[in-house]
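One structure, pasted below without further comment.
Removed from the display is one protein chain of the complex; every other protein chain stays in position.
Moving on, here comes chain A:
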Amino acid sequence: MFHKEKSIQIKNSASALYNNLSVLRIAPRKLTYFTVVHANVVNMVSASWDGLNYSHRQLQSKEPNVATSTSLIMQASFCVLPSRDLLVVTSQKGIQMYESDGSIMVYWHALDTPETPTAQAVFARGISAVWDNYICVGVSSGSILVFDIPTKGSNITLSEVLEEHKASITDMASECSGSQECIADMVSADDGGNLCVWKAGEEFHLLNKISGFDMTCSCVKLWKGTVAAGYGTGQIRLYEAVTGILHVEINAHARWINSLDIAPFSGLLLSAAEDSLVRVWHMSLTPETNSVEVTHLHNECVTDTQICGARFCDDDGYAFAVTGYDLSEIIRYTQT
C-alpha cells in the first residue's frame, strides 16, 4: 500500500520527544517544510516536490537579545491559520513564534521559571492553531495559554489562560477553522491521560472532560467531532468529543505511542510508537447511527528505531514522513 521513498538527511538526529515532526505543505511554491527537534535546536528542511532542492535552516531556543541561556526544546509545530502560517517552538524557557519559513521571530513569551529548580519541571509543550485567530500552547503546570494572533504583524497577545488540567500538558489538537460549523474546536491532553474538549471564542468554554485512568495520553487529534488519543500503554482510543462516549479501543502498539496524525480528507489515521512500528488505519464515521469504524490498513517497521514523529505530508494521506530517536534522516513513504 505504501512504499519507502528517498529519505531526507537532516543536520542532527531527532531527540526522543512526543510529536517530534511537523510538516507544512506550501502548494503555490511546490515545497514542503519539515521540522525536527534535536535538544535545543530545531532543524528545518525545505524540500521541493521534484526532489531536487533541499535547503536547511536551524533555529535555536533562546531568549531574544540574550547571548547565552539556551534551553531544551520540547516541541516545534506549524500552525495553520486562515490568514497566515506560523512556526511555534516551545522550550523550558518559553514560547517562540516564527514566520513559517523560520526567517523571523515574531513573538516571544517567557514562562515563569523559578530561581532555583523545583521538583516539578517547567516547560511548554502542546501546540495547536485553533479557529481563525488563536494559537494555544500547553504548560507543564497544566495551564493552557491562549494567544490571539492578528492577521499579520507581531502584535500577538495573551488572550486567556485555561486552568483545567492538573498534570503537564502533552499534546493539543483542533479542527474547524473558518467556514465549517463544529461543536468542539479543540482537545487537550495531559500526563494523567485526561482529555479536555473546548469551544473556542473570546472566552474558551470547556465542553467535556474525559478521564484517563492514570495512563499518559501523549498524542491527540480531532476529526469530525471524534477525538483520537494515543497512550503510553500503546492503546489508541476514539471518543466522541462532546459526549465522551468511547467508540473504539485499539491495542495498537507494544510500546509508548509518540505520534498520531489524521489525513482529514480521507479519514486515514497514522500512529507511531517506540516499538519501531508505524501503522496506518482507516476511520469511517456514520453520523446517522453515530457509529465509528476502524480498519487496519498497513504496517511499516523502521528497524531498531524508536519512532518519535510521524506525519502525513498532505490532507489526503498520500504520503507520510517519520523520524526516530538518534536518526539523522526523515524517512518518507508514499502510496503505491
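Note that in this section a residue touches a chain if its C-beta (ideal position, glycine included) is under 8 Å from a C-beta of that chain, and two chains touch if they have at least 3 such contacts; residues count from 1.
Quick note on the criterion: contacts and distances are computed from a predicted model.
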item	value
Identity of the absent chain, which is to be given by its UniProt protein name, from "Distal membrane-arm assembly complex protein 2", "V-type proton ATPase subunit a", "MIP18 family-like domain-containing protein" or "Organic solute carrier partner 1"	"Organic solute carrier partner 1"
Hidden partner chain, touching residue among A:102, A:138 or A:192	A:192
Touch criterion as defined above, residue of A:92, A:174 or A:208 at the omitted chain	A:92
Residue of A:111, A:229 or A:252 touching the missing chain in the full complex	A:252
Residue ranges of chain A at the interface with the undisplayed chain	13, 15-17, 38-39, 67-69, 72, 74, 92, 116-121, 123, 167-168, 170, 190-192, 214-216, 218, 232-235, 245-256, 275-277, 290-296, 299, 301, 303-306, 325-326, 328
